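Beneath this line is the structure, given in structure tokens, with notes to follow.
Note that one protein chain is taken out, while the other chains of the complex remain in position.
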Amino acid sequence: MSAAGAERDALLSVRDLTVTLPVEGAQRAVLRDVSLDIRAGEAVGLVGESGSGKSMTARAIDRLLPKGAQVEGEIRFDGADVARLTGAALRGYRTKVAMIFQDPRAHVNPVRRIGDFMTESLRTNLGVPAAEASKRAASMLGEVGIADGDRRLRQYPHELSGGMLQRVMIAAALLTGPALLLADEPTTALDVTTQAEVMAILDELRQAHGLAMLFITHDLDLAAAICDRTIVMYAGQIVEERRSELLHSDPLHPYTAALGGARPDIAQKASRLRAIPGRPLSAFEAPAAACAFAPRCAYAQPACTESVPDLAALGGGRSRCLRAADLRGQLEAAHV
Amino acid sequence: MYEHEPAAEASVRPEDTQRSGAALALAEADPVLAVDGLRKEFRSLVAVDGVSFAIPAGRSLAIVGESGSGKTTIARMIVGLERPTSGSITACGRDRSRPARSARDRRRRGSEVQIVFQDPYTSLDPRQTAENAIDEILRLHHGYDAEHRRARIAELTELVGLDARQARALPRALSGGQRQRVAIARALAAEPRVLILDESVAALDVSIQAQVLNLLADIRDETSVSYVLISHDLAVVRQLTDDAIVMHRGQSVERGPTARILDDPQHPYTQRLRASVPRPGWKPVRRQPVPADTEGEQT
Partner (left out) sequence: MSAAVGVPAATAAPAAGRRAGRTGVLGLLRATGAGGMISAVVIAVAIVLAIIGPWIAPYNPDLPNLSLAWVGPVGGHLLGFDFEGRDVLSRLLAGAQSSMIGPLAVVVGAMVLGTLIAVVSAWRQGFTDTVASSGLDILFAFPGILLAVLAAAVFGAGLTAAAVALAIAYMPYVARVLRGAALRERGRPYTAALEVQGVSGTAICLRHIVPNMLPLIVAQATILFGWAMVDLAAISFLGLGVQPPAPNWGVMISENQPGILQGYPLPALAAGVCIVGVVIAFNILGERLFEQAQAVRR
């Protein structure tokens, strides 16, 4: 997994992405030097708390940033520079990169039928005739576990529950045959049993169709469940990238370990949770020349406040910690 | 009446034994909150279908369920925001099944059971500082003079971990976790015996959630308040409560000590709930497809 090799194979390649947004006249940083690769067919998790920049990363990739956003750095999809796409090329991009959002109801027109919504991109961007598009939509609904697709296509969004609507969104996203799926907290607003179901569907379909996926969530274990690799973000930067199964047993960054340790355990009650003091910082609050996590870090040393650590390769992953190599093996996310 | 398990459980920790011992002693005393045959109908929908439980003083209860289970409706009925269709609610020995008749009655009920809501961004008056919000409650319930009130405000803000600057700030200058602390302090100002936490940590970041959960445990140690935790998050439930009731479609399907329910669930729904919680090594498993005749009520 060397940098050069990954770049050759990468379907999506993000390099040094820095984004600022205008807030009350000033430009505020929301992403700082974000670099990541996603290979074809690979599922990558993106985990972070409020202000970490995880959602912004997805929006930057999908060219959905708010007006006035300033973007530096490069995003390449299949070799093409995403920022320069216009017109037909941009529409083509949107059929290859699909996004599902946290709240399906906010992204669906309530006065149009499910069928209209699902087949829109097929009909307008890919020129598929209406009858054929409906057939494909009904078949895709079957794949996400919604039987009687033809009848469902004629229904309106309010007739479906949140979980069902999210499945519809997944089906709609898959219809145009994308190569990359961006999922921005798709299950956060769902009940936990519904979440498990939707996650299973997402995992199954992704593998069946050979899609790459960027799965954004605040839940470390949720990302690890269906993603081979997980990236952890803090204050607008990537602080760790790791194979999912090693996140708890061998984390490379104190923040990842702390995040894992702060969560209560369903299997036993802790006499006291290992809470991280302070609160999560946003990118614009992070100091320009120090580790953003240092004030809250149990392992911080004076050197940590003198410069921003580089995101360095370590043990098959990456870590933005000066002491990563030293701390390896001591950072278990275990409960007391 | 509520069934009480003996103190010997699978994973007994020293503090649990202490509290269980005390609870055993108090088991004969009045429960601090008791609900019997509680039922709520909204036209054709039965939101809560005959639920009963009793919480002995010093114990905390979790009402677990997903959306549509009726757990929030139960909480609202207990604090008087909804009126039960039938059944009774008793808190601190006094019946509160019907709306309060006088202002004095309303105030007294407010000093018995309090509630902290889920969304920190709308549960505080945006125009009130934390100090003013607490002061308003103190004036309402106690006849303290200004000096005494100031001291009490300082005690409460310190108890919930707010510094002087945060106590004087308006909600819009505070983060979600800080606002939730203000909401807790405001609820505690009335010195309630029972504090209902309606998904109060669900909207918080993981690291903040841990802080607030520790805080809630500390508060309980110091004030002996009983918590009623309304939640869908089984890990939080384990951390904070002694006993639990699992709700599904308005009915209580399983009840018992929290540890036993989570380690050895008996009811299929509880088992399914338990299996759906992400944890290290968890993998989602798919169930049967949605039947054709389901009108969106299932997942």
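We just call them A and B in the order they show up, numbering each chain from 1.
Throughout what follows, contacts are C-beta pairs under 8 Å (C-beta built on N, C-alpha and C of every residue); 3 or more make two chains touch, one makes a residue touch a chain.
Fair warning: this is a prediction, and the values are worked out from it, not measured in the lab.
Peer 1: From the listed residues B:73, B:157, B:178 or B:214, report the one that touches the chain absent from this view.
Peer 2: Checking each option in B:73, B:157, B:178 or B:214, the one touching the absent chain turns out to be B:178.
Peer 1: Of the residues A:236, A:251 or A:317, which one touches the chain left out of the display?
Peer 2: Only one of A:236, A:251 or A:317 touches the chain omitted from view, namely A:236.
Peer 1: When the complex is taken as a whole, what residues of chain B touch the one chain not shown?
Peer 2: 66-67, 79-81, 100, 103, 106-111, 113-115, 117-128, 136-137, 140-141, 169-170, 172-176, 178, 183, 186-187, 190, 199, 202-206, 232-233
We take it that only the chains that are shown with their structure count from here on.
Peer 1: State, to the nearest whole Å, the distance from the C-alpha centre of chain A to the C-alpha centre of chain B.
Peer 2: Those two chain centres are 32 Å apart.
Peer 1: Which residues of chain A touch chain B once you look at their complex with the stated criterion?
Peer 2: Those in contact with chain B are residues 49-50, 142, 145-148, 151, 159-161, 163-164, 191-201, 203-204, 218-219, 221-222, 224-226, 245, 248, 258-260, 262-277, 279-280.
Peer 1: Which bits of chain B are touching chain A when the two form their complex?
Peer 2: Against chain A, the touching part of chain B is residues 11, 13, 15-16, 66-67, 175-178, 205-211, 213-214, 217, 232-236, 238-239, 259, 262-263, 272-292, 295-299.
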